[in-house]
Structure formats: structure tokens, C-alpha cells
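Omission of a single protein chain aside, the complex is shown with its protein chains in their original locations.
A, B and C are the chain letters, set down in written order, and residue numbers restart from 1 in every chain.
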Amino acid sequence: MSPATQAMQKDDTQNPAMLWVKDGEALWSKPAANGKSCASCHNDAPKSMKGIAATYPAFDTQSRRPIHLSERINLCRKNKQDASPLPPEHQDLLSMESYVALQSRGMSIAPHRDKRMSEFFTRGEKHYKQRIGQLDLSCAQCHDDNPGKRLAGTPIPQAHPTGYPIYRLEWQGMGSLQRRIRNCMSGVRAEPFAFNSTEMAELETYLASRAAGMAMDAPAVRP
Amino acid sequence: MARALITVPPNAKRGEVIEVRVLIQHPMETGYRPGSDGRILPRDLIRKFSCRYDDGKSNEIVFSAELYAAIAANPLISFHTVATGSGTLTFLWEGDNGFMQSEMAAIKVS
Amino acid sequence: MLAPALAAPLTDTPGDPARGRAIVANRQVGLCLLCHSAPIPEERFQGDLAPSLAGAGSRNTADQLRERIIDSRKLNPQSIMPSYHRADGFSRVAPAQAGKTIFTAQQVEDVVAYLMTLK
Partner (left out) sequence: MNRRQALATLAVVMVRPAFAAEGDLAGAIRTWTGGAATKEGRVKLDIAELVDNGNAVPITVTVDSPMTAANHVTAIALFNEKNPQRDIARFQLGPRAGKAQVSTRIRLATTQRLVAVAKMNDGSFWTHNVDVIVTLAACIED
């Protein structure tokens, strides 16, 4: 990442992701039709949401699989606010997620080492190492075997999801880890995993464990 | 309304040069870019920005800008002004499709 | 498409080095420069994941290059190089590319012809 991009992320007065954080902050206490807001149950986000994003994806007892933070927000909307779920990459969803993720900034990524998670982790690792698409490449071949080398002009990162949701300069806006993964998958000419699919949750579970202990820098800016 | 982030030092000494930073949510659609269907997306730009400083004695525009398609999405502008007196800074963005937004920030000058 | 001997030319039309160069340089068609560098000075950003293509024609015969382009995994199963003229044995290929090879037979020949000029 260039010094300019790093500087953009480090200074909140310049970080464009903070526009979404501000929106998320406003949505936090905005009541739904049934009168309930996030704040009705969770009170003050800087206290109640501290460290929460660093533990996702987390096991959901109802669906019996790990779910992403945005899926958790949607579950709250459905179960507590009688509101319809927001579609993947909806700006309000990204805003809420950014606001919650900000409360874990600087904290270590700490996925639950739950026994129920292990099979998903194992399958996620398999996805990561599986060669896919017409270009027949796996995540691992670039991100484990060749990080730091240049794919055309672009250095290959180590694929640690420390900053999601991110403001990606390429997107000129915010997006989720799922969107980013789908980009790579279409890049190798593979059919991407669907948003919120079990496969996606598995891959994200593996990536989170792989990044365990690294500091969260969400909401990050990436090229 | 678009979200805006305004950074102005809340306190300043009289005569001090302060930095003002404004960031606003806007796609700044260039009018040159094809959408997913291959057709060119219509232009949607913020065209003008101004900062008016009411310091109790005068109320005038201390900085203004004309923006074009080359300004990045969610535009950031940073500029300077002399803290002449306590009062308010009023920011105005205007653009295509009737876009108009105003924000204010207070400043205390001693 | 099964060629009886992989090393033999895939088409009757001899490869054209100029067209081959254009394919190598094109980041959507050949994709070569994403990983390799090549003596194509007008293309500024070239990858460094794989060896330079400079001198490829003196290190290899045309048949060896052809074999590698068609299916480099035959030579090295761990290779990150895509198989440019193999249509099956992949997983999760996007519907738009399903059952298709990256290069046509003639494109393989054109690229081989270009690489053979890199002495």
C-alpha cells in the first residue's frame, strides 16, 4: 500500500470511510417502525460493540453455521426490529458495519475457537487452497506463495482481512470482504461464491483464523 | 442529505491561520464512464463549493472552488483561512441534478 | 480438442509473431504480463511472479514452448501458469468461459511464433 493510501486511512478527517461511519452512528439510534433501534438493546456502541467485529464470523445457533457481521445485523433487524433484511452491499448495511467495526479498531482479531466452528474452518481452508476458474488458480497460490511480488503493477497482499468493510479506491466507495473475494474469484474466471452462502462463510472463517492476533484497522482504505 | 465531515479547529487565536477540511459523500460521476450495461452513465458532479466566514464584523466568501470530473468521488477539499473573529463558517456545495447542501461550523476566536 | 502429439503445431497456418506479441501484451487476452515481464517496453507494468520471457526462444524449442502454453501443469502440477489450451478438468469455471480454452489453437501458434523471436 502506498504512503498516500496509508495516510488517507490513518487520518479520520481524510478517511472517506468515516462518512459511512457517521451514517452508521446515526442509524444506530434511529428507531425502526416498531420503535426499536440498535441502541434500545445495545445502548452505547463504543462500549457494547467494543471488540465485537474482531470476533466475526461467529457461530449462529439458529442457522448452525458461522455468520458474517452483516448477517448478524440483519438478524437483529428481523428478530428485534420487525424490519426487512438489507440486501448485500446496501449502503446502510455497510454504514452500520463500519460503525460497529470502528469500535474494534486497534484490537486483535480474535475469532471464536469454538468446536462447532472447526468443520467450517476446515472447509474454508480447502476453498482457499482449491484451484478454481479458467485460470486455475487458488487463493493460496497468490497470497501464500507469492505475497509481495507484483501482479502487473500491483503488489500481492497477504490476504489478511483486517480492515473490512473497506473504502476501496477502485470501487470509489465502501464494500465488504465478500465483495472483495468475489472480485478475486471473477478475476480468475471462476463463478464467485454467492453473497452470504455457506461457502463464503467457510472461507471467511478460515481467513479470520489465519489473521488471528493481527490488529483491526477497520474501516480501512485500500487501493 | 449527503453526509459531510467538517474539520475546523473549534478554538483559535486572532490572526492565526487555520486549516479547514471538508469531506462530502458524493459519487462525482464523470459522465465519461460506461455502466454495467455498456452505456455511458450520466454526469453527476458537484460543480461548486464555497466557504463563507461570518466573524461578527463581516460575512464574506473566503474560499471557493469550481470542480470538474477529475475530482475524486466523495470529494475532500482542504484550505486555509485567517481566524478573524468568533462566528460561523458556512459551507455550500452545488452541483448537477439540483444538488445543493449547506453545512455550518462554529469557531471561537480569542 | 485433442492434439495427437502435444508438441506438434495445432494449426496449418504458421503462427504470426506480430499477432503473438499483441496477444502477450494484451492484459485481457494473453494476461502474460500480469506474471511475466517481456521485452515490450510500451507496456509499463509487468509482473514478477514468473520468469522473464526475454530469451524464451533461445532457452526452448517451439515444441517445448507450445507444450508449456497448452498445459503447463503437465510439466509441473504446482505451476501457477494457467493452461491456455485445455478446456476441462477445472472447477467452478464462470459460465461465460465454461468449456472454453483461454487461447484458440491459432492464438497458441501466434504466441509460440512470437516467443521464438525472443532470442
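Couple of notes before you dig in:
Here, a residue touches a chain if its C-beta (ideal position, glycine included) is under 8 Å from a C-beta of that chain, and two chains touch if they have at least 3 such contacts.
Just so it is clear, the structure is predicted and the values come from calculations on it, not from any experiment.
The absent chain, not drawn in this view, touches the displayed chains A, B, C throughout the complex. Interface with the hidden chain, as seen from chain B, comprises residues 17-18, 30, 32-34, 40, 53, 60, 62-73, 75-82, 84. Touching residues on chain A toward the chain that is not drawn are 1-5, 7-8, 14, 16, 151-154, 169-172, 183-184, 186-187, 223.
The chain not shown here touches chain C at positions 19, 22-23, 26-29, 34, 44-45, 47, 104, 106-107, 110.
Following the convention adopted for this analysis, only the chains that are shown with their structure count from here on.
Chain A and chain C have centres, each the mean of its CA atoms, that are 36 Å apart.
Centroids built from CA atoms put chain B at 31 Å from chain A.
If you average the CA atoms of chain B and of chain C, the two centres end up 51 Å from each other. Among the residues of chain B, none is found touching two or more other chains. Residues of chain A in contact with at least two other chains: none. For chain A in complex with chain C, the residues that touch the partner chain are 130-137, 141-142, 145-146, 149-154, 156, 185-186, 189-191. The touching residues of chain B, counted against chain A in their complex, run 3-5, 7, 21, 23-25, 27-28, 72-74, 76.
Only residues 13-14, 16, 18-20, 22-23, 172-173 of chain A touch chain B when the two sit together in their complex.
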